[in-house]
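One protein chain omitted, others in place.
Chain IDs A and B follow the sequence of writing; residue 1 opens each chain.
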Amino acid sequence: MKGIRKVGMLAALGVASALTVAGCGGGGGGEGQGGAAEGPTATIVSDFPLQGANRAQTETMVNAIRLALEERDGMAGEVTVEYESLDDATAQAGQWDEAKCAENAQSVAQRDEVVGWIGPFNSGCAAVEIPILNEAGLGMISPANTAIGLTKPGGEPGEPERYYPTGERNYTRVIIADDKQGAAGATLMDEEGFESVYILDDRETYGQGLADQFERTAEELGIEVLGRDGIDGSASNYRSLMERIAQEQPDAIYFGGIIENNAGQLLKDKVGAGMSNDDVAFIGPDGIFVDELLNQAGDAAEGIYVTFGGLPEEELSDEGQEFVENFEAQYNEDIQPYTAYAYEAANVMLDAIERAYEADGDVTREGVLREIFATEDYEGVLGEWSFDEDGDTTLTELSIQRVEDGQFTLDRTLDVSDTVASVE
Amino acid sequence: MTTGEATKNRSGALLEGIRSSSWQSRAAVAVVAVLIVLLLVQGVRDPGQFTSQLLIGLTNGAIIALIALGYTLVYGIVELINFAHGDNFMIGSFVGLTVLSGTLFGLGLFSPISGDSGAALKIAGVLIALVVAMAACGAINVGIERIAYKPLRNSPRLAVLITAIGMSFILQNLGLVWKGPAQVPFPDLISSANALPGDTIVFRWKDVFVIAVTVPLLLGLSYFIKNTKQGKAMRAVAQDKEAAAMVGINVNRTISITFLLGGILAGASGVMYGLFNGITVFNVGFTQGLYAFTAAVLGGIGNLSGAVVGGLLIGVIGSMADQYIGVRWTAIVIFAVLVLVLVFRPTGLLGDRSATQGGGSDRA
């Protein structure tokens, strides 16, 4: 998912010092407008887990939203936009907390000045928040939820209707959902001629959902699924598991999960059990598409495949490259996997507010929601895309990255629209 | 704190035990016997794989055992579940990593020791990392005892439990700030090549390393407690603090030394864990601590041999469950074994110190 990679890191660093100074002078995003502005005002909020293991990630997402706002001088067209960052994690849980999610949604629902919601980060949290915000008619754009059932059938029975008690949709996402990415993994196997696979997941909503979708497509494509297991992300090692998988002699291992759940250790133990990445391919999702993985797994990462729902770096739009440079210059920190999605979500939201004001002469939740869904042929950092009627991105092209010489390099791009259609 | 007295006249008591046992414990023994037979059948069917899994379990268990010793030592003396111990173990692995990477608090002391370094440098690096981590964790543990436990020695016992939980949070946050939320890799200093000839049974040099560190530490600890004056003082304090004080034993000092020993073990196991698995993370102490604590109780808390037996047992049960039941059920199996063992043998496998020595919590 490090799709938007650090292009010309040195050049960016050169600009860094200059921009940081400018950034400090400019003050935080949306602030410094001073006094009651004459024009219309609106507030948007974001909701991410800002404590615990995800913090490094979510902090850059908040900064990306700030950056998007700053680049427009805190304005969406004529509208002065205030931004507020909410935290859906608690110190005690060390991660997202369903009660905190519900509380944030509930309290924002009652504040009329809030017209847009960027988030949440976790699909489980989304399941809690969507029904509440649905009743409040607040438009949501998530930069990170991939669980398929949030927007369309294919997950559990009753999904997605059960999340929308009013019957109207209010939730969109700029990230590619599990079905497409799972299909990409299976298509890759098909193209490479791998005939059997052992599927692992990290027992979290993201990883398990992705592994489910992968399993569906793999079976559709006639790939033999030798076994399926869920790992404990806090286990000290996976030697016994890998020993067992080695006896099954699969052509490939698919891991649905995130790097935080010990993907590095998993790779080390896989190779350690005599399954080199040349003999038994390893395929993972964008949840492990982080440079950190190369650091953690070292040589064991050489040759693994990673699917990534976005455009490869060579074909990245100018906006994308510019964003990477600006971001790293302004905040002096590296882009994380979901940073670009947060930036894209913020821009889509701000554009929607701008259009809503132009159309209605006023900024209302209904107007912004309507305009979010009306986003079409949007040219952003992720490429050119639209929202379909479910609120999903129309991007169907995914890239397959492979680790070569200790670097993620583009292996190929896959268009999965046919595969997804055939499964459905 | 016993080092094995409980096991001494067991053979003689075995027959007596069977005669006087209840139907529940007979049923339990029968279940265990059936399970062992099932395992052996699997073992005969594919001996190479069975042995490999057994060895994986034993090395994983050895690390758990080393952490468990820290819990059991402290519990034996002050009857406190030292929740901060697991996090101290985590700090130990971080200290070791920092030493190996050649930086200490931002100071580059020497170039990082990596897998490419010479053999002598590697050995020196590992030894220094072990010693520094042991010293640091020992000091931290003594410090924690001074700050958070000692002032509460005359307070309700559960008050100390809460400060222990508090200290655990503090250490965990320290680790988070220090190394960040992501898993951090350890340099690959010890070969993963098989130490045994052939490749049917895998026992890597890394596994040899774990055994080579654990066994001397165990022997040393056992010698210290059995034969030295200070060790005898520890046993005396464990039995009866007032009586120990009356015969001139410095109770405070003895307790401090116990915590020091516990910390040293935490430091050693932390570095060993990192070198063995190759990755460590700020919350590693929580899970490993939980298993280690379970191991200590399984063996009979307060009993040193018990902690080792419990640790090895958990390691082996874990790898067998991974192989024959499925990874997602492993944790459930381990905790179910714990519950069953305690239901049928309420003082753990080898019995606890209060069962053999009286005093402590069986009052009331």
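Please note the rule applied: a contact is a pair of C-beta atoms (placed from the backbone, for glycine too) under 8 Å apart; a residue touches a chain by one contact, two chains touch by 3 or more.
Here is the rule we use: contacts and distances are computed from a predicted model.
Trainee: Name the omitted chain as UniProt records it, choosing among "NADH-quinone oxidoreductase", "Branched-chain amino acid ABC transporter permease", "Acyl-CoA reductase-like NAD-dependent aldehyde dehydrogenase" or "Membrane protein".
Mentor: In UniProt, the chain excluded from the picture bears the name "Branched-chain amino acid ABC transporter permease".
Trainee: Going by the touch rule at the top, give the shown chains the omitted chain contacts.
Mentor: By the stated touch criterion, the chain not on view contacts A, B.
Trainee: Considering the complete complex, identify which of A:67, A:128 or A:177 is in touch with the unshown chain.
Mentor: The missing chain is touched by A:128.
Trainee: Applying the definition given at the start, please give the residues of chain A touching the unseen chain.
Mentor: Residues 50-51, 55, 59, 87, 90-94, 97-100, 102-103, 106-107, 109-110, 124, 127-128, 131-132, 135-136, 147, 155-158, 161-163, 167, 203-205, 208-209, 230 of chain A touch the chain that is not shown.
Trainee: For chain B, enumerate the residues touching the unshown chain of the complex.
Mentor: With respect to the unshown chain, the touching residues of chain B are 75, 78-81, 147-148, 151-163, 165-170, 172-174, 176-177, 241-242, 251, 290, 293-294, 297, 301, 328-329, 331-332, 335-336, 338-339, 342-343, 346-348, 361-364.
Quick note on the criterion: only the chains that are shown with their structure count from here on.
Trainee: So how far apart, in whole Å, are chain A and chain B when each is placed at the average of its C-alpha atoms?
Mentor: Comparing mean C-alpha positions, chain B is 39 Å from chain A.
Trainee: Where on chain A is chain B touching in the complex?
Mentor: Answer in residue numbers: 52-56, 94, 203, 229-232, 234-241, 243-244, 247, 259-260, 262, 264-265, 268, 272, 274, 292, 295-298.
Trainee: List the residues on chain B that touch chain A in their complex, please.
Mentor: Touching chain A from chain B are residues 49, 52-53, 56-57, 60, 63, 180-185, 188, 192, 199, 204, 273, 276-279, 281, 283-284, 286-288, 318-319, 322-323, 326-328, 330-331.
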